[in-house]
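What you see is the complex with one protein chain gone and the rest in place.
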Amino acid sequence: MRIEMMDHHLQRQLSHEGNRPFTVHSVFTHACNFLTEEGVWVTIVSQHRRLPPNGMRIDHNRDLRTQFKQGERVFLPVKDPEIRVMKLDVTSLSMKEKETRRNQSIKLEYMKACLDEKGMPESLVKRELPGGIEGSLRLLEQSLDKNSLEAVKKAAQGLIGFGSGLTPSMDDYLTGRILMWKAWSTNFPETAEEDYSRVIEEAGRGKTTAASEWMIRFAAEGRCSEEILCFIDCFFAKSSGREFEEAFHEVLQIGSTSGEDLMLGMVKEGTRLLKKVEGGSSKWD
Amino acid sequence: MSKINELFDSELRVINVGLESFSKELKMQKKAVVHVEWKPVAGGNKKLADILNQLS
Partner (left out) sequence: MGLKSYVKKNSYYDSVVLMQVTKELKKSGEIDEVIVGMGTELNKELAGNLGLLTDELKEITANDFFVALDGKDTVDMDEVLVAIKELLNKKKTSEDEDYRPATVKSALKVMPEANLALFSIPGEYAFDEVKKALNEGLHVMLFSDNVSMEDEKTLKDLAKEKGLLMMGPDCGTAIINHTPLAFANVIKPGNIGIVGASGTGTQEVSVLIDKFGGGTSQVIGTGGRDLKEEIGGTMMLMGIDALEADEKTEVIVLISKPPHISVAKRILERVKKCKKPVVVDFIGGDQEMIRSYGAYPCISLEDTAHKAVALGKRETPGDFTGFSMEERAIDDMVENEVKQYSSSQKYLRGLYTGGTLADEAIMFLSESVGGIYSNKPKSPELKLEDVFKSKEHTVVDLGEDEFTIGKPHPMIDPSNRAERMSQEGKDDEVAVVLMDMVLGYGSHEDPAGEMLESIREAKEAMAAGGGHLTVVASVCGTEGDPQDLEETESKLKDAGVILLPSNAQAVKFAVKIMNRMS
């Protein structure tokens, strides 16, 4: 097994150490999660799969469950000089030409309309939510509007860990919101809001699965997987309808509802920020 | 040499988009094929695709 590609951040981290063992956290057919001795989350994915944050892509696509067992300690060929590196950072995306406000509005409209039409019955878009969750969502919206971090944290405490999946639906949703915010404030620093991602991360500690905690943590650092990054690029940079559609489509494929839940978060946050920038209701709303 | 003649001189490597049976049969013949799990974008809805057409 060879590692073909690695997340830039991860490579930097590992370069400071000697070759240390990883403990297998959870194994799937085409992905395997590990924890380093310091408890840092690392993920291996099969050939051709999209690279996740702190991820490594290997050169084959045989069933990983035959190679790794939960709880095992293994050494991985992370020091191979041939390994290529990829930046998975929304804050370091460089765009040749930025998208106009009008086009951003159209893209958001498209995203909303698609989620309404297509949604899986179990996704957040389609399913009925319990009263407590609805309440927390309302609180979240209000607290983001007011940029009140304490209230955001309280709202997040009432949302994180809710839903099915290895990364519960609400966690995907919040991740989507965080990533959109991160990308937006990088591209439009004049937005001038306080970064709320850290309080969401704090709210999530111990309240959800390890995989999800790390997903939120990475998002709070502006880090996400390859296809999400590609989508964000297509959203903020000038892109054709076709390119945008394809990038959107790829994110929706993630997990069974994860992609949709995450995208819902992105739509909500993008709409909120666009409205804010345009002062009140957008004329394209 | 024209591109078509170049194709004739190379190994055929197919991207199959649509019917799975075509991919399966190519695999049966040990031919190089990648199957694209194609789904219509925008839920197959022209109305949605038209939204994107407004992009300038």
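The first chain written gets the first letter, and so on, giving A and B; residue counts start at 1 in each chain.
Just so it is clear, contacts are C-beta pairs under 8 Å (C-beta built on N, C-alpha and C of every residue); 3 or more make two chains touch, one makes a residue touch a chain.
Quick caveat, the model's predicted, so the values are computed rather than measured.
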Using the document's definition of touch, tell me which of A:161, A:176, A:222 or A:270 contacts the absent chain.
A:161
Which residues does chain A use to touch the chain missing from this display?
25-26, 28-31, 33, 46-49, 61-63, 65, 70, 122, 130, 132-133, 158-166, 168, 170, 206-211, 242, 246, 249-250, 253, 255-258
Kindly note down the residues of chain B that lie in touch with the hidden chain.
1-5, 7-8, 10-19, 21-22, 25-26, 28-29, 31-32, 34-40, 44
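The criterion applied here is as follows: only the chains that are shown with their structure count from here on.
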In their complex, what parts of chain B are in touch with chain A?
39, 41-43, 45, 47-49, 51-56
Contact footprint of chain B on chain A as seen in their complex
100, 102-103, 106-107, 109-110, 113-114, 117-118, 240-241, 244-246, 248-249
